[in-house]
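Just one protein chain is left out here, and the rest sit where they should.
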Amino acid sequence: MVNISIKYFASLRDRMGRADEALELDGDSATVSEVWAKVTDGQSIPDSTLISVNMEYTDADTVLKDGDELAFFPPVTGG
Amino acid sequence: MVNISIKYFASLRDRMGRADEALELDGDSATVSEVWAKVTDGQSIPDSTLISVNMEYTDADTVLKDGDELAFFPPVTGG
Amino acid sequence: MKVIVQQESFAPGQVIQTFQDALPRGKHGGVVSFVGTMRDFNDGEDVVSMTLEHYPGMTEKHIEQVCAEAAERWDIVDSLVVHRYGEMFPNDAIVLVAVWSAHRANAFDACRFIINYLKARAPFWKCETTTAGEKRWVEHNSKDPKAEVSDSE
Partner (left out) sequence: MKVIVQQESFAPGQVIQTFQDALPRGKHGGVVSFVGTMRDFNDGEDVVSMTLEHYPGMTEKHIEQVCAEAAERWDIVDSLVVHRYGEMFPNDAIVLVAVWSAHRANAFDACRFIINYLKARAPFWKCETTTAGEKRWVEHNSKDPKAEVSDSE
């Protein structure tokens, strides 16, 4: 069983209507894009969305492991 | 008649034993190196000496005009 | 190397001086700093305040990574980054990057590197409130946070 937590930031949080959620994956593993499809009823990840797993940038093909912290957010605008 | 003023700065002032002097040139004109020879009993300008006329950098071949402010100084070390 | 992500406003000059006073004496010949300031307009509209959201933990981690990378690439004495989050107002300092080194070329290069990579990688998002009371997310061009970055934009 793979349990992950998901965080959404900024405009993507507004769009999702939530800041975070916990997810239990049915199979042994899932990629980031599979998780996104699951939480959005089958949609694909919007262009320019940034993805991090355990606070490191990664891409949509990354396979998630139990306990991972996944985050989706728009391009950063700090500094 | 050409009257000029001369300034010496930093280690070059210590070496000359004076900070400034006024000089009346005999002929119609003289170059910077001729002036230096005159104030040092015939020596040539030491390597790396910087020269300014009226507060602009120039070289030893510059011909001086009446009223010019000539200055000799070592490489600058500000900042 | 010190990275501070804080909600409170700060006076860049004071923060630099306090940090510098604690540095080992005589090792650095100077400090190069960049201070980014909040503007009071954007896209033609007056902005009354701005709220910076961040990803606690990831933000600090990535700024520290960038500072560590700068310290590997250039011979510097120390570096300091202060970045605010939360609500701020026009002319507030948003970010400070300061780098001390024996030779100023290294401080210039490292400071520029840190602010460029911070802007590309550190997870912060600006949300402006206009005089009309409208809140809007500031959208920049999409950028790959893993790519080489420059400060030309």
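Just so it is clear, A, B and C label the chains in written order, and each chain counts residues from 1 on its own.
Assume contacts are C-beta pairs under 8 Å (C-beta built on N, C-alpha and C of every residue); 3 or more make two chains touch, one makes a residue touch a chain.
Because the structure is predicted, anything quoted here is derived from the model rather than measured.
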| item | value |
| --- | --- |
| Among shown chains, those touching the left-out chain | B, C |
| Positions on chain C where the hidden chain makes contact | 11-14, 16-17, 20-21, 25-26, 28-37, 39-41, 90-91, 103-105, 107-108, 111-112, 115, 150-153 |
| Positions on chain B where the hidden chain makes contact | 7, 9-11, 14, 47-48, 50, 52, 55, 57, 71, 73-79 |
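As a convention for this text, only the chains that are shown with their structure count from here on.
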| item | value |
| --- | --- |
| Between chain A and chain C, centroid-to-centroid distance (C-alpha), Å | 26 |
| Chain A and chain B: spacing of chain centres that average the CA atoms, whole Å | 74 |
| Distance from chain C to chain B - Cα centre to Cα centre, in angstrom | 49 |
| Contacts with 2+ other chains: residues of chain B | none |
| Touching two or more other chains - residues of chain C | none |
